[in-house]
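Apart from one protein chain that is not included, each protein chain of the complex appears where it belongs.
Moving on, here comes subunit A:
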Amino acid sequence: MSQPKAAIIGVGELKPCRVTNGASTLGMLAQASALALKDAGIHKSDIDGLLVGPQVGETPQHVPATVAEYLGLQPNMANVVDLGGASGPGMIWRAAAAIEAGMCHTVLCVLGNHRNPEVPRSPNRNPIREFDVPFGASGANTTYAQLKQAHMAAFQSKDEDFALITQWARHNAQYHPHAIFNGKPCDASDVLQSPLIAEPLHLYEIVMPVAGAEAVIVTSVERAKALNKPAAYLMGAGEKVTHRALSQAPDLTSGPLKPSMAQAFKQSNTSVTDMDLLSLYDCYSIMVALTLEDSGICPPGKFGDFLRHNTFGYDGSCPMNTHGGQLGFGQPDLAGGMTHVVEAVHQLRETAYGRQIRSAQYALVTGNGATLSEAVALVLASEKVALDNLGEGQ
């Protein structure tokens, strides 16, 4: 049995939208934080730790102090977690570690961004800017298209296999009222008929960028037990950063999530088949394919067969991204990775109204950043499982 490391006692989420008019990142973070605080049923004065993400264009430096001041917090631990789409899951174990180290007891983890008409770009002068951008390779579409191509070449995987990933994401989005594609299901043929953006990636294999914010409150197991509502518990975590530019990647058909997930399973004394929910980072169809294969739930190159032989709704044989994933929910910038945490918490607390998995005990959450290069995996458990493991359940 493994012991729970920390508990997630509150989550807050803004409904994503395509465009904001003059909203500030700080304001959206504050709204999501207030929702998480209310959900947790604690007071603002209980929060003594703060983890935030980078805020390009609005607050280039001193981000934690800026957010803390805006929220009227004076935290005993404050930091930026800068792991792209892995930032959200990366915050959860860092919060647990800070609590374990005695630096604080209750940590607010918050990410979000607006989508005002003018897009800020920070000037940079690093190897990607010098050796990728001048060749017309700007942005993530180029990267993940090359990863999809590499997978298709290595394993003869087909466009039809990848299209199923979007089909299921859109299917699940029909059960989440906040999802940007709620009311807009699509099937595999719609995916294949959507325009090519970066061959072989079609438009519907790519997340829709949205404005939004997600907040999560992490506290100690002892404090969570004293609250009168169930929490979700962190049982294991793994993290790995391998490169920045895709040309420097050690492998194009397997990523750093492989060792990250292996460590999270080891720490939690679980395996992928114990998971009642796969909450897998899905910036692109190829990301889900690689994560399924790296998790060991199917052999390398065989995600297509796995998708055809299972169902992935909340009531399916292998519930996956029951909030729609980012392909169905939308990608609120860096908060996109946190949507996978928030959904796992809802499922494990049985607050996923209208899409509740029956007696979910374990969830795998993954985050991925940059070019298949920044990875975090978490194993979360329900309160019953976590407290049983503590030796204090019934």
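Convention: a contact is a pair of C-beta atoms (placed from the backbone, for glycine too) under 8 Å apart; a residue touches a chain by one contact, two chains touch by 3 or more; residues count from 1.
Here is the rule we go by: contacts and distances are computed from a predicted model.
Taking the options "Ligase-associated DNA damage response exonuclease", "Anti-sigma regulatory factor", "Glycolate oxidase" or "DNA-binding protein" in turn, only "DNA-binding protein" matches the UniProt protein name of the chain that is not displayed.
Note on the undisplayed chain: of the listed residues A:P117, A:P134, A:G354 or A:G391, the one touching it is A:P134. Check A:V56, A:A150, A:L192 or A:M208 against the missing chain and you find that the one touching it is A:A150.
For the options A:A198, A:A232 or A:L278, the residue in contact with the chain missing from this view is A:A198.
On the side of subunit A, touch with the chain left out of the figure occurs at residues 125, 127, 129-139, 141-142, 145-147, 149-150, 153-154, 195-201, 245-248, 252.
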